[in-house]
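Got a structure here, written out as structure tokens. Questions coming.
A single protein chain has been omitted from the complex, and every remaining protein chain is retained in its original position.
The block that comes next holds subunit A.
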Amino acid sequence: MNCTKCPTSMRAVISLPRHNAAFCKGCFTTFVHEQVARAIKSFKMFTPEDRILVAVSGGKDSLALWHILLALGYRADALYVNLGIGGYSEESHRKVRHYADTVAAAHGAKLIVHVVEQEAGAGIRELATILHRPTCSTCGTIKRYQFNRAAVEQDYDVMATGHNLDDEAARLLGNVLHWQDEYLDKQSPTLPASVEGFAKKVKPLCRLSEREIAAYAVVNRIDYIVEECPMAKGSKMILYKEVLNRLETESPGTKQRFYWGFLEKQTKPEPATESMAEKDQRTLHPCQSCGQPTTADTCSYCKMMAKAKTATPR
């Protein structure tokens, strides 16, 4: 398979059925940068003058995000929260430190580290046990709090997270399955600093799938932690993502249509409400052949039967 974009048709390293395209290394990197630049512009995330704090975990999404923002020339520092999950946290911390020292430092970007155990006296596993709360929910609360606090206290204009298209589509599926419509407002790729004490939050990777971001990390030699967080095993988010990936494989573009369609609906004003009965009374009238209600002159049943009577059998 060759690159569908570059004139020399180099060997492709990835095919993207949802875009009906295949890219070589160079064109794929350009494609990813363009998708991020488009998200930043269309959702009014930040400007080149803004100071950005990237929430990094050592995983592919957050390190790729930091890498892309630095490559695009933004002023982006990062915050790593060490959750105290044994060897997993040690390894992810090493990956983040390595990236900060070998790549980010050359761009003048710095890494801030917060160690949960130093402030709370225990890692999140122990805290979750003490609090009788699921570990992922304890972790989420701690990370959101620490990222927001660092962004506000250290005067960053905006906080960026590595949430991607799969994260947002899976979260939307979960919210819709349980009709948690109070959470839907928070699914916008840009959340304003609505009140004093809240940092503005943005998700610049929202146009890119998890697979595209992992591919970007491999192509650009970003050394991230491949191992899954041991606490995430069996999580609902993973189940939703697996279901969506099966749908995506059968019908490319499903995740994008689901999440982007939702965002588009959110931006459009609600049309004037009309009840089903009112709509039927406005649009339906008797079929001229049988008298049953239809939107056309002749109903589809009568049309079908008329056609069947005149058609010759095969």
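Some observations on this one:
The working rule: a residue touches a chain if its C-beta (ideal position, glycine included) is under 8 Å from a C-beta of that chain, and two chains touch if they have at least 3 such contacts; residues count from 1.
As a working rule, contacts and distances are computed from a predicted model.
Not every chain of the complex appears here, and the one that does not is recorded in UniProt as "Putative Thiamine biosynthesis protein ThiS", selected from "Ferritin-like domain-containing protein", "NifU family protein", "Branched-chain amino acid transport system permease protein" or "Putative Thiamine biosynthesis protein ThiS".
Of the listed residues A:55, A:70, A:214 or A:287, the one in contact with the hidden chain in the full complex is A:214. Among A:86, A:140 or A:261, only A:140 touches the chain left out of the display. The residue touching the chain not shown here, chosen from A:105, A:226, A:290 or A:306, is A:226. From the options A:10, A:237 or A:284, the residue with contact to the chain not on display is A:237. One chain of the complex is left out; on subunit A, the residues touching it are 1, 12-15, 22, 59-61, 136-137, 139-140, 143, 163, 166-167, 170-171, 209-211, 213-215, 218-219, 226-229, 231-232, 235, 237-238, 241-242, 245-246, 248-249.
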